[in-house]
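Step one of this worksheet: look at the structure below.
One protein chain omitted, others in place.
== chain A ==
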Amino acid sequence: MAFVLYDLETSGLNKRFDQILQFAAVRTDADLNETHRFETRSRLLPHVVPSPQALLVTGHTLAEANSPFRQSHYSMVCEIVNVLASWCPATFLGYNSIRFDEEFLRQAFYQCLHPIFLTNRNGNARADVLNLMRAATTLHPSVMHAGLERDGRPTHRLGAMAAANGVPSRALHDAAADVDAMLGLCRLVRAGAPDLWSTFLRFSAKPAVVDFVRDEDAFAYFDYFGRPQVMHFLTRVGVNPNDGNSHYCLDLASDIDALRKLDDGELSQRLTQEPRPIRRLKVNASPLLYPLWDIEPDRFVDLTEDELTRRASSVRGDPEFMAALTRAAASIEPIYPPSEHVEQQIYGGSFISDADSALSRQFHSLPWQDRLDFAQRFQDDRLRRLARRLIFFESPHVLEEPERRLIVNDIAARRRGEGRYTAPPWTTVPQALSELDAMIGEQSEALKIEFRSL
């Protein structure tokens, strides 16, 4: 089966309101030999004001990002969907992709009426190479070296990692070059640390993770953020009632007897204090997990395998305690109010129904003049709104003049943060200018001139 390594460059860091400007992917066979390559770009959406910092990082000018010679965002997204679908089934790999790239990809699919879970449904799997690199530099330092910042601090930034490990990198923050660098790093781990590569792939699909955490009484979880102790020894106690992918695991280094004595309120309070006894394990986020028997003894630090197994058994043999921990963990979950912005409703409502998914597929094949009436057939209000927006972006003359004028005015207000958009969650022109004022350098001066003309 194939791997698909991908990367993207964006108009900013806001995964709900910024957009993809460049997308690149390489398909390989199971041995990481390249078989296909794809790259595409798009121009800015009318309502998106890019972050000047993002343009500086990627080396884009505003004129390039707005170039009429570039295809539209919708056209680019349809192209990406078609290519990736033709490469499936595959294991999708990105660098910091679980938190960033894939969220951008899903958001783009959502806003263009395509199925959002392309990378982890229908026989596909996904994993994050940044996580792999963190584990490799920690667990196999002779195979993979951490990169270095200019001040000498270690870093896992892709460019620095490539440089530190002799992987050629043509250009920083160019999607195609970053994919090549990522591929080079993966090949090094596969060759030098095959056990880690195997573990990385073993847990790239959700069923394997769920099965493992359900059936292993105690297991190790590689968590880079827990340094200096990178292995945390956990036992699963329950599942978030509002998110089946979020499993609650008790850290077996906790004072379990003390936790047992707390009532519900005290337990909730205790779970907010460091060191936090409960860790959330996202079973669909490709965590790196190990059975205790497969770990070098020195990784156990203060506890032995036998003691960890004994603690786990005592917890798993106490359903009331597990239920109390689950209730307490659920009680401190943050609650996000529903957003008025359709961009932030990607996970906010129910899943898109099969009927609406079928309509979405038809939508893409219709002439634009037929899509306006067709859009009214969507049951899901989000899809109706997004469809009308796409029609305006791609074929505005389909809309009546008064509606078109309303949308144009609305976009202008969005861009300038005026009217009902005085405190918007997206970048506005005044915010961009303020960001530029804080920068120094020739490039930022050039950008200032461009942004002032907006």
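One rule holds for everything that comes next: a contact is a pair of C-beta atoms (placed from the backbone, for glycine too) under 8 Å apart; a residue touches a chain by one contact, two chains touch by 3 or more; residues count from 1.
Everything below uses one rule, namely that contacts and distances are computed from a predicted model.
Colleague: With one chain of the assembly withheld, which option in "4Fe-4S dicluster domain-containing protein", "ABC transporter permease", "ImmA/IrrE family metallo-endopeptidase" or "Gluconate 2-dehydrogenase" matches that chain's UniProt protein name?
Modeller: Hidden chain, UniProt protein name: "ImmA/IrrE family metallo-endopeptidase".
Colleague: If I consider the whole complex, including the chain that's not displayed, which of A:V57, A:L148 or A:A208 touches that chain?
Modeller: That would be A:A208, which touches the missing chain.
Colleague: Of the residues A:P115, A:P291, A:P396 or A:P424, which one touches the chain left out of the display?
Modeller: Result: among the candidates, A:P291 touches the missing chain.
Colleague: Considering the whole complex rather than only what is displayed, give the residues of chain A touching the chain that is not shown.
Modeller: So the residues of chain A touching the missing chain come out as 1-3, 30, 89-91, 123, 125, 194-195, 197-199, 201-202, 204-205, 207-208, 211-212, 215, 291, 293-294.
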